[in-house]
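With one protein chain held back, the other chains of the complex are shown just where they sit.
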Amino acid sequence: MALLEVRSIGVRFGGVHAVDGVSFSLHQGEILGLIGPNGAGKTTVFNTISGVRRPDAGTITFDGRQIDQLRPHQRARLGIARTFQNLLLFSDMTVLENLMVPVDAFSRRGVISDALRLPSSRYEEERAVERARAVLHFLGISGAATTRAGDLSVGLQRRVELGRALCLRPTLLLLDEPAAGLDARETAELAALLPRIRERFDLSMLLVDHDMALVMRVCDHIYVLDFGRIISEGAPQTVRDDPAVIRAYLGEQVA
Amino acid sequence: MILAVSWGLIPSYTVIGLVLGGVYAMAAIGLVLIFRVSGVLNFAHGAVAMFATFVAYQVSILWGLPGWIGLIAAMLAGSGIGLVIETGTMRPLTGRPPLTKVVVTIGWLLGLQTLAGLVWGANAYHRPVQLVSRSGFRVPLVHVVVGYDQLTTFVVALVLALATAALLRFTTLGTAMRAVADSPATARLWGINVNRVTAASWMAGSAMAAIAGVLITPLISFDTYSLTLIVIDAFTAALIGRLSSLPLTVLGGIGLGLAQTYPRAFISSAGVSELVTFILVLATLGLLFRPGSSRVRLA
Partner (left out) sequence: MTGDRLRRAVVALLVVVAVAAPAATSDYVRALSADAMWSGLLVLSMVVLTGFVGQISFCQYSFAAIGAFTVGSLVSGHHWSFWLAMPLGVAFAGLVGVLVGIPALRLSGLFLAILTVAVALFFDNYLLAPGTWNSFSGGLSPWQPGRPAFLGLGLSGEYAFYLFSLAVFLVCTLLVWDLRTGKVGRVLRAIRGSELAASTMGLNLTAWKLTAFGLSAAIAGLAGALSAVRIGSVSAPSYDFVHSISLAAVAIVMGAGSVGSAAAGGVFLVFGRYVLQQLSISSQYFNLIVGAGLVLQLVLTPQGLIPSMTQRLSTRFARRTDGLAAPVPAEGVNA
């Protein structure tokens, strides 16, 4: 059974069908890519999976559970984490604090024991710091731990956002344009990093991006969207050579 | 607590409600104008009205000049204060979050109210400016006496509403205001002097508040406190008008006035109109902010 089952998702904005009848599956351990020209509906599909937007039609099943009506924090608790195209870091907090927030969210510490600084609270706090530091170390950004997140460069901020999502210990990681704003070198680093993350954290990924090099290199399987519908799928090589895909990106004349 | 329904009182309560509602509508239109053009919800709107009314009081009651001169003085004072607030304290804050600007208006509320209390006495009795005579005429079928002052107030409210609509529709300034309300950046690109238009909206809106203040003081208690609080009624009416529609705002104001007055015919409890206002505030805030609705996402 697939880890994530998206069945006939439909999303309407007013009278427009931004997404119509989209179905796909993601299997455990896969890195799945979702691509398509601008306006194809990729981010909308993404938002329905992460909980930002409820689908108007269709169902989404995660690990056997139907999740399409759940709110974002409930999906996070089930093991779905995401990063944002527009980088929604907690800019006024340090990098370390940013990474500790997901751990805090699941922490069982009560408000009272926190206020009184009971030993159990302090212990949990230290564990949270440890976990955050471990992730920072893995991502190679330990030096930025005490820096205010908003002060970092885009490349580093993307790493922080990745790290924050990883601290959730997710089963499924949703990556919304993780290469946006990165130069060629940084993108190549990211392409090398993602499979390592999959391996180290034992998770699956759904990736949406415009950078073809990244997608082709990293993804096991790709779905192509155009005008809210899936027009092609398959291994990177297959999709790249598919006339339908080329037509969608470059227009009628080329095909 | 619940009196026997005194049906006979309904007509006179209707008159009172309509007049009150007209005043609320006037104040609300000014508030909405300022809000749409400058993006600031002016919590000091009632305080401005109050201060301007006291200026009228100073001119007409203390100095003995005719009532209409007092009214004009009030309008000048009101628009003057509005201008000062805009140029002095709002303009330096461009780019800051709207909540910051609103807090500034809170500062103005405190300042104006205290200042008025210091100059004219916070708890003293003040004779309101009576522009039109209290005497009235009898309306034939419903057996109610309508004072000329009441009638004038209501008519003025409607005239102002129409005048504002006309201003926005047919004049250059009005069009400029609508442009700025829509998008200040784009308006600037079209050569509109956004600063001047914003200042104009504050002046016009505050002048309307001044008129509302002068007209309402014969009807309610005239002190530094109550008039300042008219802002919440103006808010409510403005919210009913979804902070954008002029006709709905007028209807909202009138509806609020009636809703506050009618229950008095049945229930003798003191704060009933407050309860009604509170419920209406909740209702309009709730309706305006349905989950999923992205209307008025301004602050």
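As written, the chains take the letters A and B, and residue 1 is the first residue of each chain.
We adopt the following convention: a residue touches a chain if its C-beta (ideal position, glycine included) is under 8 Å from a C-beta of that chain, and two chains touch if they have at least 3 such contacts.
Just so it is clear, the model here is predicted, and its values are computed rather than measured.
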item: Neighbouring shown chains of the undisplayed chain, as defined at the top; value: A, B
item: Residue among A:Met100, A:Leu175 or A:Leu207 touching the omitted chain; value: A:Met100
item: Contact with the hidden chain (one of B:Ile69, B:Ile106 or B:Val139); value: B:Ile106
item: Option touching the unshown chain, where A:Lys42, A:Arg82, A:Arg158 or A:Arg198 are the choices; value: A:Arg82
item: Residue among A:Gln28, A:Thr61 or A:Ser121 that touches the chain left out of view; value: A:Ser121
item: Interface with the undisplayed chain - residues on chain B; value: 41, 43, 89, 92-93, 96, 98-100, 102-104, 106-115, 117-118, 122, 225, 229, 232, 235, 239, 269-272, 274-275, 277-278, 281-282, 285-286, 288-291, 297-299
item: Residues of chain A (touch criterion as defined above) contacting the omitted chain; value: 50-52, 71-73, 75-77, 81-82, 84, 88-94, 97-98, 100-102, 104-107, 109, 111, 114-117, 121, 124-125, 128, 143, 146-148, 151, 164-165, 168
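Just so we're on the same page, only the chains that are shown with their structure count from here on.
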item: Mean-CA-position distance for chain B and chain A (Å); value: 50
